[in-house]
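Heads up: the structure comes next, in structure tokens.
The complex is shown incomplete by one protein chain, all other protein chains being positioned as in the whole.
Here is chain A:
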Amino acid sequence: MDEYDEMYGIEDDFESQFADELEVLAEIDTDSRPLPKKSERRTRVPTSFEEALASGDSVLRTQPASLPVSAFTVLSFLHFPAPKAKRQRQDVVKKLKFDSADDGKEITPPSSPEEYPSEIRSQNSHGDSRTPAVTPGALDISGLEVLQASPQRAVRAAQHILHRPPPVGDFISVTGSSGDRVYLAKREDEDASDGLAFRRSQYSLGLLSVPIEVLKEQVAERRHQQLVEESQRLTKMLNSQVDQEFGEMDSEEPAEGKGAQDEGGKDAASRLWVDKYSPAHYTELLSDDFTNRCLLKWLKLWDMVVFGREKSTQKPRPTHTDSRTQDQQTSRFKTKTQMTEEILEAELDQYHRPKYKVALLSGPPGLGKTTLAHVIARHAGYNVVEMNASDDRSAELFQKRIDTATQMKSVLGANERPNCLVIDEIDGAPSAAINVLLAIMNRKETRDTEPVAGGGISSALKKKKKESILMRPIICICNDLYVPALRQLRQQAFLLSFPLTQPSRLVQRLVEISRCQGMRVDTGALMALCEKTENDIRSCINTLQFLHGRGQRQLDQRTVQSVQVGLKDQNKGLFSIWQEIFQLPRTKRKRVGDDLFAVVPDGGLGSAGAQRLQHILHLATSCGEHEKLTNGLYDNFLSMKLKDSSLQAVCMALDWLAFSDLLGEAVMHNQNFSLLRYLPFLPGAFHLLFAATSVPRINYPNSHYEAVTRMQQTRNALVAMLAEVPPSIRSRVGPRSLSLEVLSLLLEVVCPKLRPVNPQLYSTREKQQLVELIDTMMCYNLTYRQDRTPEGQYRYLLEPNVEDAVRFPGVPPRRQLTYQAKQMIARELELEKMRRAEAVLLARNPLPTKADPKSREKRLPMENHRQRLETILKQNVVESKVGAAGWRVTPSAAEGEKTMTAEQLMGKAVGNSDVWFRFNEGVSNAVRRNVYIKDLL
């Protein structure tokens, strides 16, 4: 009552005063209508309101309704049911408009165009609730609608556009983007429905999953219902007050009835139908028969261990041959069914346990996996112990619980059955816990070896292990079989994947349930429900109960489609999403869509399109990986078979991409995450633009990633190059100007034409050029580095490798230096670097090494091997005597004086031995390298 007061304040009196009359009127109405069910009293009333409203509207128009209260009083005196009057209250705008339309004096006409849409909308809702069918004659384009229309439409409706203000009547001035101003004469729309019709034709591709008219209708209905309930409550209260006043005649009976009703209601509300109608017996299972049978068979394999020898010790009899092993089918290629059968026929191990100790059921949610496990375990005579994600599943607790479940037995209570452990939702368990399970499964092996090595010290520990062999069946249940944590378990478990439930069976069950609950359903609606939930039993039943709980006693397809419950928020793989985006759906899906939008007769393309759009939006929203999704779309859409000669669709798609990029930027930069909700529309747009019937070939998008990596490589090369550049050059060249202007030409500059001869033989001009080249390369931190190709050839590469940073494929290749030239340059660079380093060192501490420079200067020229040889030659001139035994070298000198340094050794060797080689005699100098005498000796 308090709530009611707050909400409705002033009308309260009225309600209480006329509640009796309302009641009577409502009853009259109900009598006049043939209604099938006694429980339908609530919904009956609103429909009658609609009729009354339709008839009473003309009266309403004449009423000066500036104050709602006065309107209601008048109405109520006109003997219209009050709830209907309250229904009017929500359309205050409309009433105001009626006034302005009729006399136009009491209320100033709306001056801004913004008011008009709302007005039209309110009229729409009004018109729609009354007359769902649209009269074709009403399709008149009035000046008002031009406001809503696209520019083309404005042109078509040119007779309403004036270039100067109209002399009479209201007008709206509109300034175009080009700056010219036009005036639109305002005219009241004659028919409320033409706005609606226009809207339908314009926005046939609705973004709402349910047309706005339907939504409004629902809202209106709900309000009706609330009002009815309120009025009923009021009546009841009034009655009770009356009762109190006039003695306590029948006070007890209604109270009792009400109590009973409440109890019943509470009971119904507190119990989920899923539980209430869950199958109790094997025969009631909805899931696939084969699956059921397989699991049952597997469970029966345990009978030997569990039931066969309950009183004996844990040790099994080794001499037991089971007749289970039947001759197998010897076909070469086994179907999956046969494979499964085979597993079930397989021999038991030495403890008479089946080969697979654990059954692993997998499948999407809501197919009845848990139910199946429970029912079958019970059926096979076990006591079910369940563990699921709601339990703590750390490794220790897991171990403890498994041990207790598999080794203990309930002693209290009547059912002294062995336990069967059902581990539900195992894919969410940590891998440590799953490893524990695996360890328990494999304990047999450890035990096998132990009796042999059974020593005295660790016997206690081993005894403990001995006891804990797994002797009870474990059934694990998961949704995703391919969770990394399950990898080990997957190999050692009896895998049983759940197929989808048969829709026919599911529908049959749903019919039964709804019949039990007194809900009127038709098979088509239930089929639609099944399809929507993808044959998820739980979701279907929950949806039914939800609808039932909201007071709907009747189910039709539209309700099913419009309700947002039951939609699964499950992830699909990216590839399947891309596929769905680029592929038109099969006709099956379309059927449902048509049913949904059957209320919109002139939907045209809209009906199927809107359904598809909704579907894609849902997919994209639930996917969540927009970045990847977008990349995939971008990489693949041009490879689709486009029938788009004018490239319009491609342009549109790219505009969408650009838009989503801006959106993403806004989201990330301004952290305005509310904009994220617009991202899924990109896949929707792509679907509408590019979906084709053929199966698309989707490639995984890696272009973006590749581009980023390569850009990073280039940038790193540039930065590495710049890092060592001297500051005077560094200040002039940034990475940007380097890549844009300098580098390409610089690489040209460092590739001069060099004569393929020894640099010693260069002319002064050439030497000068070489020096400059070396200098330039040093300045820009470039060197050549020897590299070995996979084919085993050597080549010199620039270091850092900026060659790749500026060269493009397809552009005619630049002149390259020869290998020899590069080798020579590399060598000269090294020398120059050493020289400079030395110079720097000298400059830094010239005093202590005062004596050094001279010796160094002496030594420096000696670095050249030719000069060294010459000095050696000068020191000991020995003629070479290469005789027949020229390669036989006297080893005495080298072996005798191992401790000597190489230099000494060499000098000695040259002096002592009578072997002497002279280079450069009649030999081409193309290949030259240092050969030490000591290597030859």
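By definition in this document, contacts are C-beta pairs under 8 Å (C-beta built on N, C-alpha and C of every residue); 3 or more make two chains touch, one makes a residue touch a chain; residues count from 1.
Heads up, the rule we're going with is that contacts and distances are computed from a predicted model.
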item: Choices "Large ribosomal subunit protein mL46", "Proteasome subunit beta type-6", "Exosome complex component CSL4" or "Replication factor C subunit 3" - which one is the UniProt name of the chain not shown; value: "Replication factor C subunit 3"
item: Residue of A:584, A:675 or A:779 in touch with the missing chain, whole complex considered; value: A:779
item: Contact residue for the chain not shown (choose from A:749, A:841 or A:936); value: A:749
item: Hidden-chain contact residue, picked from the options A:617, A:650, A:720 or A:829; value: A:650
item: Contact partner of the left-out chain, one of A:241, A:576, A:703 or A:816; value: A:703
item: Option from A:729, A:761 or A:837 whose C-beta touches the chain left out; value: A:729
item: Residues of chain A in contact with the chain not shown; value: 634, 638-639, 642, 644, 646-648, 650-651, 654-655, 657-658, 661-662, 664-665, 668, 703-704, 707, 710-711, 714-715, 718, 723, 727-732, 734-737, 739-742, 744-746, 748-749, 751-753, 772-773, 775-776, 779-780, 805-811, 814
